[in-house]
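One protein chain omitted, others in place.
The letters A and B name the chains in turn, as written, and every chain counts its residues from 1.
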Amino acid sequence: MMNFVYQLNNIKFTYGQEFVLHIPNLNIERGIILGITGPNGSGKTTLLKILGFLLTSQQGDIKYFNQLVTHESLPKSRKKVTMLFQDTLLLERTVFENIIYGLKIRNNTKNLEQRVNDALKMVGLNHNEFLHRKNFQLSNGEAKRVALVSRTILQPEVLLLDEPLSNIDRVSGRLIIQALQRMIAKKQMTIVITSHDATNLDKITKDIIELKEGRLLEGLNNADL
Amino acid sequence: MKKIEFLKALLIVLTSLFILTNISANSKSLLLATTTSVDNTGLLNYLAPKFKKDTGTELKWVAVGSGKALQLGRNCDADALLVHDPVMERQYIKSSYGIKRTKIMYNDFIIIGPRNDPAKIKNKSVTNALQNIAVKQAIFISRGDNSGTNEKEKQLWQKAKINLLKKTTWYIQSGQGMMATIYMAAEKHGYTLTDYGTFIKYAANYHNHPPLIILVQNDKILFNQYSIILVNPKHCKNVNIKLAEQFKNWLIAKPTQTTIANYKLLNKHLFIPNANQQ
Partner (left out) sequence: MNYLFDGILQAVKLLSHGDADTYSAILTTIKVSTCSIFISLLIGIPLGFKFGIKSFRGKKIVKLFVNTMLSMPTVVIGLLVYLLVSNNGPLGNLNLLFTIYAIIIGQTILALPIIIALTGNIIEHINKNLPLNLMTLGANSKQIAKTILWETRYALLIVALTAYGRVVSEVGISMIVGGNIRWYTRTITTAIAFETGKGEFAMGIALGMVLIVFALLVNIVITLFKEKFSQ
């Protein structure tokens, strides 16, 4: 039987008076890479933030692993799902300190240097002295990879990525895709990626849905995935 | 985490230092509201250590105009007042804000002005002098601050039958203390009314060759009496009446009166004790 990570029911999101998103029905299966495509402004980021429990829709409800998500359960759910924003934001500190930020919050601080190095290996950044580089000394691609690692090291159940391949060099992009595929292969998490360019997503997954002006389109794959 | 521990420790050390350096402040102390003319002469700086030695009480004072000193008394913000406005003082006692008004010392008011005396007031009577100044429209600096000196000055203009209600170019109100007003008069080559004590201190600053000199003095009307008034404990529950009484008694005692008499600058007496003339 299908094991759904998310079950979205009649989700409506407005920003003030402005309509942004309406998802009548969406179920996402555990362990897949789901691609969401659509033009800019079609609501992809908003949908991702809702899946990340960073935004709450005005109407509708979400089940996470079959449990209804309530206001009280939000903080717990947030620790299981993590999102990588399109605008790569690192803190004013070293690569090492950026990566362990989430771990420190969870008091999960044993053996840090080893774990960070292993995580960086996955995206090809475990060379000498890289740990001590400061955030402003990184290229776009390096920064994106560091931001990704700071999230994957938390071993989330769901990883959400908003336009992860935009504004970075091809090599970084390739390394990121390889890392994602490796994580899926290990059956370790569910991944949701957005991109305004469907052909980008094609290389990574066959499970793609499309948003247009805040609504899901028929065609491509949709609804039960 | 080490940084936070260090900061906490630093905070505790600083707070302790702060408290320690302020603890001594609460031994017996008396708050006196007095006039700038008394303070500017340095008399209180001279008397305070002696008072502490004789009685163990610390004298603290704020120097404001007599008008403000009396107001501080009304607000119960001072324990005793040392002022020089007899008319206001008598009214004050009548209204029960203050009690036990006691004369301490006197000097004279004088009119000072530039050496070349443009209004030609030298050695004239007060009334004539002021009339000359008004007619010639010579610059006169007034305290303009309800101080004892200011009140006396207003009385003198009244006696000379000169009305100063309109804004003029020659009558200037400084709104400041006595010494500051004298300096302003010097800057503007003008005249002013001052007490003798402050003037001598001023002259001493110039090694006895100041830009302004005494032009009118020795008129009976220029008598300047300083008195102490205790704030009425019936009106102000928290007043240090015992210490205020102690200070009054110390001031009128013979040794202190002699000390006041001996306070000289440029070999001149600034204040003449007269507590025996109640």
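One rule holds in what follows: a contact is a pair of C-beta atoms (placed from the backbone, for glycine too) under 8 Å apart; a residue touches a chain by one contact, two chains touch by 3 or more.
None of these values were measured; they are calculated from a predicted model.
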item	value
From B:N205, B:N218 or B:N262, residue that would touch the chain that is not displayed	B:N205
Touch criterion as defined above, residue of A:I32, A:L54 or A:L217 at the omitted chain	A:L54
Residue of B:N146, B:Q176 or B:T192 in touch with the missing chain, whole complex considered	B:Q176
For chain B, the residues touching the chain missing from this view	14, 18, 21-22, 25, 31, 36, 40, 45, 60-63, 75-77, 176-177, 179-180, 182-183, 201-202, 205, 236, 238
Sites on chain A contacted by the missing partner chain, in the whole complex	49, 52, 54, 75, 78-79, 81-83, 85, 87, 89, 91-92, 101-102, 105-106, 150-151, 154
